[in-house]
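Just one protein chain is left out here, and the rest sit where they should.
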């Protein structure tokens, strides 16, 4: 850096070499000076309009708008899933309070409650059509037959237990028995499968009721978008693997969205989707322009560096040191290009989603979100041109390694402390306990 | 500032000019010195009693008293509205827990519950007179006929849905059908409108029950004030626009107060209202005095500035620089005048409210509150005369721009971070989620 | 201080005066030096045993022990009262959830609930003996007749109301009608007072049920103490003075303890009370000793000061300045004497309470608590003898006025801010709202 500065300062001092060289050097000096100017100074010096700056500002506005539009859409999807989750919990779990206890939804403590909860699931499933408020129904297989609810119980293969005598004889292998429960022949399941529902609780490990429902997210119709179709893979688990007298009931939903197979929307729908696609395309265009401009700047910088080092080598027989070379590579440009690429990919994904050929909201949100973060962070670059703001950035840069060093040392002690605390106090402390409950532990060892 | 100080210090040093000029300058110098004195020094120097100070102190006491009196009154009004809101929620919402879930009051998850909640509203409305504890009744139209409850359902015009087949055929236009429910012919509504209550949930967007109640806020009778009459525009919404299997029930009240049309109070009431009006008038008088005194001070200062700059220009051929001119404009006086004006407007509004010709408590409270804030902040001015306290103020003034600069730079990063965080993590985080739920999003896009 | 220090240092330097004077001065110098020594140095210098220190340590131990004993006793009393409060709320309030809402216990919103809650109070009162788990019964008057429950309703004297027409005609004077309800003739009250229970809710301001119960705090029997007898003055208020459709139900208890009139305890009780009295007497003795020793020290110091100032005046013709005089008055001694006096008064009160001739636990706890606080604070004095600890105290002393000044200035702004915030935002903010609810406001204006 010093070398560079000195070189620029010396511009008019020494004039021993030939006139042509002097002209060449002066041009280089001017180019170098110009290169390190701020957009404002550039405009004053050569009257060059700050296109890059204009494009950046336009990009910030557009990408943020796009993000907000996509975010609102994404909210609709996520809240639809969550509300469906809540609705299904309220429909299928007996005595559900509306809030999950710990990680499970309901806990039952005696045999009658287990039977009641289990039969409640089956009964509610049979009359789903008359119960549910939302547009949801049983899934069908490819032949148009309704898919049944499948109820599986898992238990130790064989076993007698006599806690009074502190004696047991158990086969640790698990056996799984299943029955399926067709909603149409609902009234027969109890009589036909009475043996299945004769549970030996001391052998029972868990009961799993799995079924599949289909739903349509109609709310998007009103925001002029095509509705998504959803498949809900519902699993209700009666978990007795701790054998502690507490049966935990979980309800998990795996909701997958897909394009509906057969649809027809009349009325005023599907109009402003076109505008959105045009907007997205325009965003892509702006990002491309920005990326091209920045790439061009980098190429120009590399060429300037080559010229500079050649002149420097010829005239002064010095090599340009690495620090000075780094000055030519502007990290901000790289950041802008990366954020542009992310935004382009994100926008394409968003268009695909809007056209209902994709449903991966999460991936798209990561691309768009990250690109927006980078774009906003890129604004700091322009603050660098003002000396006072720059102080903040320099200070933060300088303090970083010290903070890291402290964290490293403190981390050592903390790690030991954590392990010790976890093992000695952990199991008796509620918070820690709730994280690593017995079920979790078992799953790790499975 | 320096110029001014030097000028005042030089008072007795140079004596080259004519005696008349000297006398003139000395007078100016004395006036200038006097102008920059604290009230205490002024009293010592020329024996002038600090009337402005006395008026300010009186004003603080009176405005604060007035604010407290008005605040207590305002509390009565607001708490009356809120308790009515609670009472109506408890009367009209089935299974209302006493606390709202999120932004809605109750959520129901199956069809029977929707019907039950809906019929509950109608039944409760029919027998309101026998239920409610407060002085509330049905509103009447201008001919003295009771206004009916109007029940509207909004649904997609046409539509068939088959989630199992992932197929639907929907007309995205909304149709609204209403019925009205007269409390007098209550027992007939169910039989007469059976078709209305045959809801197709998959097409249903929302049901709105709107009715109007009248109430009288009798509590003010006891605090010797005229009671207000209230109109409550109640809207109960069964919101199914998410079609997620969860119907949210909202109860919104728009309470408007007005003077009662026909009233008669016997007993000891309406006595101390007169004292309050007198008190308010006195507050206005004090504020007027204060405003007049401060305006006079400003005018005097401007004249002094003109004299000073003329003399300065004649004798030294210098212009008085801007910084010195600013010294003459006392910002505190402006603050005092603004707060006086606010207080006068607020007091007039308060008198109108007390005379029941206005009911805009909110506007009045903003005027009175802001004026009190300014009056108290004005006290700091007198602290400036004591050097040590002043240090605090000067320090704060000096630190302000640096803090602002830091905030600006940090804000940039924060903005990007927020957008990114909101889009990527937002929908899965409860807090963020609860702010921007699907209903809100829809309303934005409508 | 400097003068004193210089005087002490100069001890052997100047020897111009007569030998007798020198001897006199040397004695004074020694006495002065000795006076400012720490207990440790005193012991080394003249072998004087630090009796005061020993007494102080003994006092700390004894007063703390006494405080803990008294505190445990006090806890028993307070928790007895609180648990009785809870028990009565559960007995007399219908649908009491176990936790108060805001400041009231239960809120009801329709007429039937008001009647139910009211009749519930009367029914529960009739069968109190069969319900209550604790030793509680109806109070008797002096002739041995059971005191009845008195039920009063307060309403506007006269009034017609027509909210639909926004018209009312009201007499703002309140009328109170009472009935009394004898638990023995419980089954007749409903039939005999049917007119009383025909409530006009729009006129009703409140209903108050007051009755008196007697209880005995038997738990103290087991801790070898005489049980207290309690009178509970219970007031159940149905508060409708807001006329907002929400009737708040309050239950207030005024529990007064007194010595039981007629008691007999057999078994092993009342034994260790004597030990406690002896212990209290011993505490008083120690405190007296400590007070006497400190008073003696103060007197000695005053005499020394007189001697010193006389000598100083004679020999050097200087007056002892005020700062030096202050050095002689040891503030710690004053603190010790005050804490001793408080402890003595507290101990006497405690003995009276133990002998059941007093029941003012609160007053006694303030005396004992404050004295303990002072005694512990007095320990800091001994830390002063160690230089390093002293630094802390000096720093705190120096920083105090600056902190005060800052608080004063910030307070001004805060006051204005508070008033403004309260009036403008207050009524809509829950926290503030709950403090100054409508009932409170009314009471202020009554």
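Per-chain numbering from 1; labels A, B and C assigned in written order.
Heads up, the rule we're going with is that a residue touches a chain if its C-beta (ideal position, glycine included) is under 8 Å from a C-beta of that chain, and two chains touch if they have at least 3 such contacts.
Bear in mind the structure is a predicted one, so any value in this text is a computation, not a measurement.
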Omitted chain - touching chains that are shown: A, C
Of C:40, C:278 or C:373, the one touching the omitted chain in the full complex: C:373
The listed residue (C:79, C:160, C:306 or C:360) that touches the chain absent from the view is C:79
Sort through C:37, C:53, C:260 or C:298 and give me the one touching the missing partner chain. C:260
Touching residue (missing chain; options A:48, A:111 or A:127): A:111
Where C:109, C:138 or C:238 are the choices, the one touching the absent chain is C:138
Where does chain C touch the missing chain, residue by residue? 64, 67-68, 70-80, 82-84, 86-88, 90-91, 98, 130-140, 146, 213-219, 221-224, 227, 229, 258, 260-269, 365-366, 368-370, 372-377, 379-380, 383, 388-389, 392-393
Chain A positions in touch with the non-displayed chain are 101, 107-112, 114, 156-158, 161-174, 201-202, 205, 240-247, 405-406, 408-409, 412-413, 415-417, 419-424, 426-428, 433, 436-438, 441-442, 444-446
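Note that only the chains that are shown with their structure count from here on.
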Call it same or different for chain B and chain C: same when shared residue numbers make up over half of all numbers used at their interface. different
Chain A onto chain B, same sequence, C-alpha superposition: rotation to the nearest 5 degrees is 90
Where chain A and chain C are represented by their mean Cα positions, the distance between them in whole Å: 57
Between chain B and chain C, centroid-to-centroid distance (C-alpha), Å: 40
Note: chain A residues in touch with at least two other chains are none
